[in-house]
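Of the protein chains in this complex, one is absent; all others appear in place.
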Amino acid sequence: MALPIYLSPAERVWQYAYRAICAMIFIFLVAPILIVIPLSFNAEPYFTFTQKMLSFDPAGYSMRWYDTLLTDGMRAPEKLRDAGWWSDAWNNATWVKATKNSLIVGFWATILATVLGTIAALGLSRPEMPYRRLIMAILISPMIVPIIIIATGLFFFYSDPCGIIGLHCGRLTATYTGLVLAHATLGIPFVIITVTATLSGFDQSLIRASASLGANPRVTFFKVILPLILPGIISGALFAFVTSFDEVVAVLFLAGPEQQTIPRQMWNGIREAISPAILAVATLLVIVSITLLTTVELLRRRSERLRGVTPQ
Amino acid sequence: MSQITTNGDLTTSDGRPLKAALAAAQFRAKRRAFFLVAPLLLFIIVSFILPIGQMLHRSVFHDGFAANAPDVKAWFAVNPDGTAPDEAAYAALAQDFKAMKADKTAGIAGTRVNYTLPETRSLITATARVADDLAPPYKDAFLALNPKWGDAAVWQAMRSASSAYTADFYLISTDRERAADGTIQKVPENTRIYIYLFVKTFLLSAVITVICFFLAFPVAHLLATLPTARANLMMILVLLPFWTSLLVRTTSWIVLLQGQGVVNDVLIALGIVGDDGRLKMMYNQAGTIIVMTHVLLPFMILPLYSVMKTIPPSYARAARSLGATSWTTFRRIYLPQTLPGIGAGALLVFILAVGYYITPALVGGADGQLISNFIDFHMDKSNWSLAAALSAMLLGGVLVLYWLYDRLVGIDNLKLG
Partner (left out) sequence: MKKLLILTTALTGVAFAAQADVTVMSWGGAYGAAQTEAHVKPFAAKTGIATIMVDSDNPATPLKAMVEAGNVTIDVASVEYADAIRLCDEGVLEPIDVAALPAGADGVAAADDFLPGAVTDCGVSTDIWANIFAYDTTKITGTVPTTVADFFDLEKFPGKRGLKKGAKAVLEFALMGDGVAPADVYATLGTPEGLDKAFAKLDTIKSEVVWWEAGAQPPQLLADGEVVMTTAYNGRIFNAAVGEGKPFAIVWDGQIFENEMYVVPKGAPNKDAAMQFIQFATSTEGLQAQAMQISYGPARKSANATEILYKDGKTVMGPNLPTAPENMKNALETSSSFWVDKDAELNERFNAWLATN
């Protein structure tokens, strides 16, 4: 970008310094995330660049930490890699199990949060909604209340969920259901925020147009409203999924040994002894987040195009 | 459609007054809107508000002593505050101790009294262990066991603990205790901790908010003034950390900043520090500040950016053309217009920082821990009521900030990416 011609020399210097400062802040934002990628290919169990890595010697790099992700926890990792080995990895490898758990909990929590959140957002965006501000504040609060308070509350509640109405119906700790409910709660604010934002740009006259053409409310919803707000719903769902996929405190308090998720395993690894295997997981997760980010960005642009909002 | 009736009111075609019909229609619309929200509201109440409420109840309720020492409780009920314990009191106590030994409840009862008066837990558990040997006259038996049983402060503490509902946990949470005469005083210097922690949590959050502001402002400004295509590209650099797992970011920072980490290695390679002068940037307060700043920075950039985007550049140009220096233009024209964004970002970052748990737990070492970490610590140690009292105080603070945010910014204006 060319600088305006009316600037004094001192202001020119400042403009260049300003851009240098911005560049440094961008480096601060992104470098820490990218640094783990090359380090995860380290052939040595260190967390810094070895001489060999710096001189781009192939011997300095290896896939061994990615291999440990597969073999850790297996019954017989040293065997020949045939079908039996892969089934062993699928059923017993710690990180594979953690990935399955993360996906299961994330999937159901996302479904629950997205369905409930979208329906509620439809109500919230109606002008006649009573107590709108208060209800909105309540629904957003799981994002604001410190997670440790939510987790401790759920810890007691889950130990005897029916106790509050004087019955006993088992407990929700160390169950998938409990974790799904907790993660859905944490994901709901994100769905509400994105879907209401999409609905605020929604042209309400389209509903009247649809009705005047003879569509009942159901048809109007599925044929008119849904296609237009779908990008917003999917963004909200992705936010909810990432919230669950990245969540560790509720898992620490509520999950049993069978529900260990990826963040939970990482937590263990970071607290005890960070092995470079953690960096391999981190690298894979960075790739996941880049994919999700790209998806959301594409959706946002599509949504703006659909709604006729010119991108700013 | 509407007609005018004889008395002049508007009615619908079926003859109902228009006013009533409109009210009914509005009521139906309201009800329809509310029914859409109701399932989620119910879900949030059951899975969020109720559990937290139930947990907070524990901050004023602990029946560890009240439930396990019924005889002494009864004695306290009939003898008013300040009565010196007589033989009947000691006999009741002996009775309770025998039951406690049989039921193995001395630990929990002792723990409860210990909250009110430190160093009584061991007195109670040790006495319960030999409870079966207690024989009349009980007063002498107790005093022979431990002279502390004659101490008025111990009896005062037991009286206080014999009520299941108590404010004692809020006293502890504010580093206070009840003296033997019932007045409230500060605890000794070497056991004061919570006020300090609350102050530290708020101070560190403020520091992080300020750093975030200074880093976010130039970046948001750059993004807002660049041409759209380039700004969108640069925006990815802000959103990438936002979408990356918190644990991944924390891991990366550990790798970068630890004693044998990348940053120290680079500094040594450049000759800036010696091998024995490696900087300590991890597992202390510095670690907490650096990593939390990184984690929360996007929450400051995004609201600032959306406000700055709406500021027309013509204002600044007008100011310049009227002779203002660039500094004056910035200070008098630009900055005031960004205030809503600054307020929104700063409040959001501060609210999120105050309740932070994961990052301090992983990189905070001994002095980088925040109040959330101590709530976790007491949960871990089964000090439920104390954890609940600390939670209530933290929650109160956060809700005040949240209310402020809603008043100043409006929750509707919360933006993600």
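So that you can tell them apart, the chains are marked A and B in the order they are listed, and the count of residues begins at 1 in each.
Quick note on the criterion: a residue touches a chain if its C-beta (ideal position, glycine included) is under 8 Å from a C-beta of that chain, and two chains touch if they have at least 3 such contacts.
These figures come from a predicted structure and were not determined experimentally.
Screening B:Ala84, B:Ala135 or B:Ala366 for touch with the missing chain picks out B:Ala366. Which of A:Leu7, A:Ile104 or A:Ala211 touches the hidden chain is settled by the complete complex: it is A:Ile104.
Within the whole complex, the absent chain has one touching residue among A:Leu34, A:Val115, A:Ala137 or A:Ala174, and that is A:Ala174. In the full complex, subunit B contacts the hidden chain through residues 103-108, 111, 114, 118-119, 121-122, 125-126, 129, 190-193, 196-197, 258-260, 283, 365-367, 369, 374, 377, 379-382, 384. The chain not shown here touches subunit A at positions 91, 100, 103-104, 107-108, 155-156, 158-160, 171, 173-174, 176, 256-258, 268, 271-273.
Just so it is clear, only the chains that are shown with their structure count from here on.
Here subunit A touches subunit B in the complex through residues 1, 6-7, 11, 14, 18-19, 21-22, 25-26, 28-30, 32-33, 35-36, 39, 46-49, 116-117, 119-120, 122-124, 126, 128-130, 133, 135-142, 144-150, 152-158, 164, 181-182, 184-185, 188, 190, 193-194, 196-197, 200, 235, 239, 242, 245-246, 248-249, 253, 263, 266-267, 270-271, 274, 278-279, 281-282, 285-286, 289-290, 292-293, 296-297, 300, 311-312, going by the rule given at the top.
Chain contact summary for the complex, subunit B toward subunit A: residues 26, 29-30, 32-37, 39-41, 43-44, 47-56, 58, 215, 218-219, 222, 226-228, 232, 234, 236-241, 243-256, 258, 260-262, 265, 294, 297-298, 309, 320, 326, 351-352, 354-358, 362, 372, 375-376, 379, 384, 387-388, 391, 394-395, 398, 402, 406, 411-412, 414-417.
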